[in-house]
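One protein chain is absent from this view; the other protein chains keep their places.
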Amino acid sequence: MSNSSNLSYGKAIYEGIYQSMLNNPNVFIFGQGVDDYKGHYGTTLNLHKIFGKERAFDTPISEDSLTGIAIGSSLAGMRPIFVHQRMDFLMLCMNQLVNMASKICYISNGHQNVPIVIRASIGRSWGQGAQHSQSLYSFFAHIPGLKVIAPTTPFDVKGGIIASINDNNPVIFVEHRMLYENKGLVPKERYEISLSSARVTKKGSDLTLIGISYTVVDCLRASEILKDKKIDVEIIDLICISSLDIKTIIKSAKKTKKIIIVDNDWLYCGLASEITTQITERLKFKIPIERMGYKFSPCPTTRNLEDNFYPSANVIAKKVYEMVTNKKDWIPRKIINREILEFKGPF
Amino acid sequence: MSNSSNLSYGKAIYEGIYQSMLNNPNVFIFGQGVDDYKGHYGTTLNLHKIFGKERAFDTPISEDSLTGIAIGSSLAGMRPIFVHQRMDFLMLCMNQLVNMASKICYISNGHQNVPIVIRASIGRSWGQGAQHSQSLYSFFAHIPGLKVIAPTTPFDVKGGIIASINDNNPVIFVEHRMLYENKGLVPKERYEISLSSARVTKKGSDLTLIGISYTVVDCLRASEILKDKKIDVEIIDLICISSLDIKTIIKSAKKTKKIIIVDNDWLYCGLASEITTQITERLKFKIPIERMGYKFSPCPTTRNLEDNFYPSANVIAKKVYEMVTNKKDWIPRKIINREILEFKGPF
Amino acid sequence: MPKEKFNFIEAYYRYKKIRRTEEKITEVYHTDKIKSPVHLSIGQESIAVGCSMASSKKEIIFSNYRGHAHFIAHGGDYKAFWSELYGKRNGLSSGKAGSMHLGDLNINFMFTSAIVASSIPNAVGYALAQKIKNFSNVVLCYHGDGAMDQGVFWESINFASLKQLPILFICENNEYAIYSHLKKRMYKSNIVERVRSFGLKAKKIKNDTFTIFEETKKILNKIRKNSIPHFIEIPTSRLKDHVGIENSPNMKKNDSRLVEDKELLFLRSKVKDFKKIDKKIESEIDTAIDYAEKSKYPKQNEILKNVFSDI
Partner (left out) sequence: MPKEKFNFIEAYYRYKKIRRTEEKITEVYHTDKIKSPVHLSIGQESIAVGCSMASSKKEIIFSNYRGHAHFIAHGGDYKAFWSELYGKRNGLSSGKAGSMHLGDLNINFMFTSAIVASSIPNAVGYALAQKIKNFSNVVLCYHGDGAMDQGVFWESINFASLKQLPILFICENNEYAIYSHLKKRMYKSNIVERVRSFGLKAKKIKNDTFTIFEETKKILNKIRKNSIPHFIEIPTSRLKDHVGIENSPNMKKNDSRLVEDKELLFLRSKVKDFKKIDKKIESEIDTAIDYAEKSKYPKQNEILKNVFSDI
């Protein structure tokens, strides 16, 4: 396809933002390090040179007020993008997001609206420890008035960031650190994806794996291993967290009659519980549904505990095998997460 | 019982705190209005006069730092209680609660611990609007390292506050504004309730209603109305939010085979989803489970929309009837929430 | 401007209208037709009147839950205001907002928040947009002394100063946050000095309507010209309780201000035909209340409308 290029996830985000800024002078972007030489994994690189330092700028470490500033500028017709190096830092913005951004449209009965995009990187790499590893997206999905998405592929992340910028509501845009280098075909034009549709990444018949963001990659790897046992899984990439595409999920559930949800987060009162609940509410019959996710502890720093903290392709494959065969007699071959192994940090 | 007195929920909290402060000089309490003439619904009245202004004091409106200050004092061996007039204000404290309080014990591998109690009032009354009505307790339950409870009765609220103060971990203590005047028998001594047990408030056979905090009162009222139809519900008062007493729930589920969870919050990614999920994970057979809670909008101020926002005894009764009989032919008699009708504010 | 040229008629009208509105709310409150908390402005009128008279129609106004005075002084839709208090469908927000969240975009009056200090960064963000867009509209940000307890206040003024934004912060210092006196919240009450250290031009202004008007006018001109953030502190007294209709328990029982308001009397003394104005105000109030009474409540199915913007 000459109208597409093979881009990394990071570059795809960049392209979406660049095209949006070109298209609409009201779009601007800011956050710690936006104009530095790394440009937040390349996603903001040199935007300040292209669009000027009023439309792409570095900030004090003042997440709370800056969220409020984004909101205020949006009331004046701007479309701000606020970039966070870690989702964990959004805990400083909860008042503005939960009490202000999500409520202003309703309080004003639609006279005002808040078209802001909050970008936040989640995820492991290596030794990030308890305070630089959290996902927490279920918090935002819990609140009416906020939208939350977490695309996995370069195609979806470009269409997703553009759709988020164009959306007239606050959108929390979740990016996984281990995806920035992943490549894929990305159309050159400016296009949007839906903010309420999931994607069937792989068709299959034996069991449905529902992944979100980086766990979709884990699921794909698990499905590779499962070929050893001739087990054919279907994989759904959820993409949209606040607006569950339950139709796509139910269609798959009716076909495979077995479901494992692999969340990128703790399970208790989380997204995987919501998915489980909505499936059971809609299905007339009982099927096995399992949740996988973070161990219920803060994330430990040391590697061997950290490896145990996150769900891995191996552990997923094993669980799938057990659910499909009702047997526990298989030890899947070890598969390697290249990007995690190769990560030498430090950032 | 001469060792008990008939106390209001508010007085019961007061008694629990008073006795704890008397018992342990490390317990102290602070928050906006703690020493004013209303004393946070009477729960802190005159504590500053009894224990001195170093152990019961008013504060600047600085929720974020004050949470950090509570944590820091606990590292020095104190047992602080931080009082909030509204749960909504805790959005300013999320960084300290989610990134600090919940993590310090783990990060230090148990060398340090954070025995703090965060009291927060939730709930309707009348015209509280979008920013003074949220519950949000599922946020805290989602985080490993935090405990969350929300007692309903004077008995449990006294035993609960004492247990929370004595607990060596951060506890979010949720109080409902419409409960402060409710009365019940309360032992005079200092006693604790378990921070992981639910209570069967009423035995019944046709269906299980699971309530939490004020919705337990709604459930009790619904069960009264349902007597008109000879329907006999079992009611579970959840009490503990972060540590689900799934045993008690499953026992009831196996008996009644029908469940309605009445949450005090939005449903999406909330507590009711967690309960639904845990029930379906544990039951071999399929039973009907429904969730009720806030409408998925910010809370509107005007009364007729507000009445529609919260689940009411009437709506609960109707849903129970429909689930038990599979019919939709009954309009339950109107029942009045005395405390809401009588509430004339303003606070 | 010489004091004689000041539009005392308009000042008296705004001041008295605020006062009478708040008194009227006090009168009807027992009927429970206003089913929501009200934070009255009685005693603090001069600030809203002085600042609003110094403003042009282009200014953008951020206020808070104690917003009646600002709303009325800046000329917000008065009938829709009462309808909103009554929770009616033709209120400012169809009753979804109530007293704590007034707003009227026709006068650039942003819907207010009931979380202390939370709209202060919003005001700064609005000013940032003005600067990016090269507009000369000034943002007025009314707030209480209590709002300065919040870290977000200091972050916000730091940013306003860093980016040299066209904004005026107006601190209505009534010395109380609910029942907490300033002394229980700050070691020294040196508000202006603190703000100045963050690089803003800051000044304490005497509380009389004319002075407030005159100083604000000068400052707004400076901001329009140079886009330098300013801050003014105006001492004032809240004569009513923090919330609700009782008198403030922090006032001495025999405080003279409870019976007669000197500033109101002074303004009146400057207006020959004050009775005509009084009459006009009473008639405006009656019309608005009548309008509110007769209006319909929103329909139950409107509850899920406008959670998201679909514009």
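Chains here go by letter, A, B and C, matching the order in which they are written, and residues are numbered from 1 within each.
Heads up, the rule we're going with is that contacts are C-beta pairs under 8 Å (C-beta built on N, C-alpha and C of every residue); 3 or more make two chains touch, one makes a residue touch a chain.
Fair warning: this is a prediction, and the values are worked out from it, not measured in the lab.
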{"item": "Interface partners of the hidden chain - shown chains only, full complex considered", "value": "A, B, C"}
{"item": "Full-complex contact with the absent chain, from B:112, B:205 or B:325", "value": "B:112"}
{"item": "Touch criterion as defined above, residue of C:84, C:149, C:175 or C:302 at the omitted chain", "value": "C:149"}
{"item": "Hidden-chain contact residue, picked from the options B:34, B:71, B:90 or B:320", "value": "B:71"}
{"item": "Residue among B:16, B:31 or B:60 that touches the chain left out of view", "value": "B:60"}
{"item": "For chain A, residues in touch with the removed chain", "value": "32-33, 36-37, 58-62, 64-65, 88-89, 92, 126-132, 295-298, 300-305, 308-309, 344-347"}
{"item": "Where the missing chain touches chain C, by residue", "value": "149-155, 158, 161-162, 164, 184-188, 190, 193-194, 196-199"}
{"item": "Residues of chain B (touch criterion as defined above) contacting the omitted chain", "value": "28, 54-55, 59-60, 62, 64-78, 80, 95-96, 99-100, 104-115, 144-145, 147, 168-169"}
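The definition used in the following text is that only the chains that are shown with their structure count from here on.
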{"item": "Centrality ranking, top chain (CA atoms only)", "value": "B"}
{"item": "Where chain A and chain B are represented by their mean Cα positions, the distance between them in whole Å", "value": "32"}
{"item": "Centre-of-Cα separation between chain C and chain A, whole angstrom", "value": "42"}
{"item": "Contacts with 2+ other chains: residues of chain C", "value": "94, 96-97, 101, 113, 115, 151, 307"}
{"item": "Residues within chain B bordering two or more other chains", "value": "64, 88, 92, 129-131, 296-298, 300"}
